[in-house]
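Contents: one structure, followed by commentary.
Note that one protein chain is taken out, while the other chains of the complex remain in position.
Order as written gives the chain letters A, B and C; numbering starts at 1 within each chain.
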Amino acid sequence: MSMLEIDKVSKLYKSGTFGGGLKAALRQVSFNIERGEVVSLIGESGSGKSTLGKIILRLVPPSAGCVRFEGADITQMKGRALHEYYRYVQGVFQDPFSSYNPLYKVDRVFDMVHQEFFPHLSGDEWAARVGSALEAVTLNPGDVFNKFPHQLSGGQQQRVLVARALLLDVKLLIADEIISMLDASTRVDVLNMLVGLKKRGLGILFITHDLSLGNYISDRTVILRNGTIAEMGLTPLVFGNPRHSYTVSLLKAVPQLHKKWEDIDIDELLAAELDREAPALAPRGPESRRYSKSSLAPARQARAKDILPQGEQGPRPSLMDLPGAPWQRKMSSPRLAKLLLSQPPPELVEVEEGHFVAVEG
Amino acid sequence: MSANPGPARAAGSSTPAPVATGSPGEELDELPSAAPAPQGPGERLEKGALAGAQAAPVAPTPTLAAGAPAVRLGRQRWEFLHYALRNRKLVFGFSVELVFVLAAIFGPLAAPYSSAGDSSSAGVPLKDQCAAFFCASGMTTHPSAHHLLGMTYFGGDVLSIMLYSLRETYLVGFLGALFAGIIGLALGFTAGWRGGWLDDILQLFTNVVITMPALVLLIVIGAYVKIHSPLFEGIFIGATSWPWVARAVRAQTFTLRERDFVDLARLSGKGGVSIVLKDIAPNMASYLFLVFILLFSSSMLLSVSYDFLGLGPTNVVSLGDMMNSAMLWSALNLKAWWWFIPPGAAMALIVFGLLISNIGLDEVFNPKLRES
Amino acid sequence: MRRYFARKIGIYIVAFWFAGTVDFLVPRLMPGDPVQSYLSNFIGANTTVTQYRAMYSAFAKAFGLNVPLWDQYWHFWDGVLHGHMGISISQSSLPVTSVIRGAAIYSLILLVPAIVLAYVLGNRIGAMAARRKVLDNTVLPIGYLFQASPYPWLALAVAFYLGAVAHWFPIGSGYAQNLLPSWTNWHFIVSVMYHWFLPFLTVFLVSFGGWAIGMRSLVIYELETDYARYLRALGASQRLVRRYAYRNAALPQLSGLAIQLGTVIGGNVVAEVVFQYPGLGHLILQAADSQDYFLLMGIFLFIIIGVLVANFVIDIAYVMIDPRTRLAMQGAQA
Partner (left out) sequence: MSLKVDNLRITYRTLRGDVKAVDGVSFSVSDGEIMGLAGESGCGKSTLGNSLVFLEGRMRHLGGRAELDGRELPIADTRAMNEYRMRQVSLIPQYAMSALNPTRKFGKMAAELLKSRGVRFATVEEELRRRLGLVGLADNVLNLYPFELSGGMRQRATMVLSTILNPSLLIADEVTSALDVSTQRAVGEMLMEFRERGFVKSMIVITHDMSILAQIADSILVMYAGKLAEKAGSDTVVNNPLHPYTQLLLASLPEVGVRYDTSALVGIPGRPPSLLHPPAGCRFRARCPFAFEKCTEDPPFMELQPGHQVACWKAMKDAGLDIGPAVPPAAAVGEEASR
């Protein structure tokens, strides 16, 4: 049994100004996380990666599917059980500053854990625990105690939050873009610290949009696109031998210091992109993907224009506007939701051992 | 904090939250992933609602509805004090308030014509015969050395009556603000925190109450039951003036709820009530303080109107009552301006002082305004 | 669009139902017996108990109070929806609806121009204050002073200085007492206008300051937004930037107008009472004093209807001027 099993998790959001539409943030996503494993969940904005993180942390309920932690379905947990769950699964978020209530001193994040989970521990015992947790994240207690959050650097803030999680008997840490707001010079230290924790047996779900970071740190990689898994597997396989065109195009778009974009064939990238657009059911994607198609050379553009969905010419199409969709505007949300959820995601095929790719087209 | 009009901006950009480094330098520069402030119509509507709410009771100080500041309060208390003492508006407003509050507290003791024989009940003279407590000469008189603000038709000393009235007006204002604040906070927090159908229902309720003209409603109710005490008047005022508070608090809660520290508190096993009280509410503290000031002013103004129309408590005298009897006993025709101008002016000055200190506080809370 | 308005109308229906129910329940749930207190006006020293009982049951029947509460409630709404609001006892036993009609016209000619003018002028001047220091330093304190003034005081001061002392305008009544109300009589209309001015001025002043102050802050806020920064960075004229700021600031002000209505009506009641102006505000207070319950209920419901209609008009106006609401509601995005 895996430590964490994500089983056909779907999430629908209401969209549109007056909540008339529905958008599928996740569609039947399934994968597991083993004990002590670092899994990176990579996706662009709108891919549903943060939503999945929040579902695992029980901050957002899934629309369908379930998440099991050591066999127990966490989506049904309440009260005591949920409280206990948080003993083992914790999270750190993207914006370190926003993670602290600016009115309180940094110590409060530790105090809350003390009150809620270890009320029986005396002050001294607790201080000793906090000390060793801080040590694990290579922080000096004197640097953080009795300070307000704004007096710490972003890197320190994130370390404190990781230390807070370590105070519990944490087995899985959801790290949601935890270094994307840090300065380049301090990022890698936080990454290295996570690696150190992994060596102590901590499982980590490392959520990021940055492929190089995912590659740097993880054992396994899940590439999420528009709420479905495009490719997943052992990190060296996914990055060394990407099989899904989306993964390929992402890798090619990553700005690199020593390899110019020009040396990467944009046409190939474009073709892959357009192929992906074909199925009418592709839920409304992040607009972002779309402009990789709008490369500037007129010839290419003309080509792109013929095949582009209408959205590029005007407002983005909502799921409901897509031509050929079996439903139109008048359908009530519950039915629409059912339809959306019943659409199976692309099938995952194991192309080599430990490497799964979604079947395209 | 959240999204509303005012130099301090909403959601995305308002909080000058240092993101990456936390060094003093951070405020000047790029916050790489700072999301652009949302521009959806939803936000707009909410903003409008708030602005209107602001406009409604007394002073629309949209800056505070912009809800920027709170954060600063806890962060640099000394800094807050530093700017507070240097803010002329704040100092002016608070001085005015201090004078009137002192007058309300000690005034009756010092009133030149307080009833000598009945000092224990000096604060509650019956209103139409109140004159009897003070003096008994006969006709309205101009202000003079003996009667600084003149005398009423019944020979009451205007200054003395006013000093007694201040207490009642303050009391009703305070009670009204208190009740409106309690209702508004409770509903606003509940709706904002829980969301979903409960939010829908509470919003519907809020929207319904907001359309009710309070004064007219009170006339209807007053036709059947007389308001006998300042407490009742305060409750009534509170019961009709909370909706904009509820809306504003709801909107603020909505934005604060999205903050990561709220999620972190949940991950720490905290319950909803505790999170609202310990994490969300304190972050609105400065805003709530300003809200209370606005409520206080609007409650006092409302109570003056009620009392003026004879809908107020029957057994105490208030500033509104003074104007009421002035009108009833044709002070206009008698050209006895001293009968109604001073009480109204006192009221106006009190509220003016509150509004000005409100702006001052806003400037102190909100660093962006401080600059200019 | 339909969805939006359906929602809004839903709110209005609930608001109307709420007001009606308050209207219905207050006399029935409040301590004291309205019939009894009403009868006390007629009872002389020589009224016998039998007479009293007969009178009581007659009036209870007339008021419809002799049937179970649910039936009363049913009748009440039936009456309201058919425009049967009973008869006014204090106003020569005329039907309540016609009494209201007679007074409503006075209130409307007072309120509508005052609200519109205060809104338009207040916004203009507020926007101007946002950019002119001199104006700012004068408009702002004056605006706050108006806001801080209690309505009765404002009304009394206007009445006293412009009426009783300066004799520029009359105070008391809505027209010269020697004229019979007739909206075709030129003299009468002039007289109405003449009497109308001071209460109008009062109601105008009541809300003027608030708009000016609100607009000033909103414009200042808009001038700090990203689009304004961008325009300035590209060297757009101050005029353009201000015009955009003004237009965008006008939107929240408009929804503020809806919320303000209750307050303005309160100010209006006070002004009508001070000036003895024969509008609904004056009338409702009279009805309350003379315990003319049908009239009281009728006016209350009428005012609520007025507020709701005004709200609806504002909703429509908002949708017309804010493209975001308008287009979003056409389902372009939904």
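Quick notes on this one:
The rule is simple: a contact is a pair of C-beta atoms (placed from the backbone, for glycine too) under 8 Å apart; a residue touches a chain by one contact, two chains touch by 3 or more.
For clarity, every value in this text was computed on a predicted model and none was experimentally measured.
Which of C:V165, C:L240 or C:V309 touches the hidden chain is settled by the complete complex: it is C:L240. The chain not shown here is touched by just one of A:R27, A:R164 or A:R187, and that residue is A:R187. Take chain A: the residues that touch the chain left off the picture are 44-45, 153, 155, 183-189, 191-192, 195, 209-213, 215-217, 235-236, 239, 249-251, 253-258, 260-261, 286-296, 298, 301, 304, 312-316.
The omitted chain makes contact with chain C at the following residues, 225-227, 229-237, 239-240, 244, 247-248, 251, 322-324, 327-328, 332-333.
In the analysis below, only the chains that are shown with their structure count from here on.
A comparison of the B-C and A-B interfaces places the larger number of contacting C-beta pairs at B-C.
Chain A and chain C have Cα centroids separated by 54 Å. The centroid of the Cα atoms in chain B and the matching centroid in chain C are 22 Å apart. Looking at chain C, one finds that residues 324-325, 328 touch two or more other chains. Under the contact definition stated at the top, the residues of chain B that touch 2 or more other chains are 40-41. Contact residues of chain A toward chain B in the complex are 17, 54, 57, 59, 83, 86, 90-91, 93-104, 109, 112-113, 116-117, 148-154, 157, 161, 180-183. Listing the residues of chain B that touch chain A in their complex gives 17-23, 32-33, 40-42, 71, 73-75, 259-261, 263-270, 279, 282-283, 285. Within the complex formed with chain C, the chain B residues making contact are 5-9, 13, 36-37, 39-41, 44-45, 47-63, 66, 204, 207-208, 210-217, 219-225, 244, 297, 301-302, 304-305, 308-309, 319-320, 323-324, 326-327, 332-333, 335, 337, 340-341, 343-345, 347-352, 354-356, 368.
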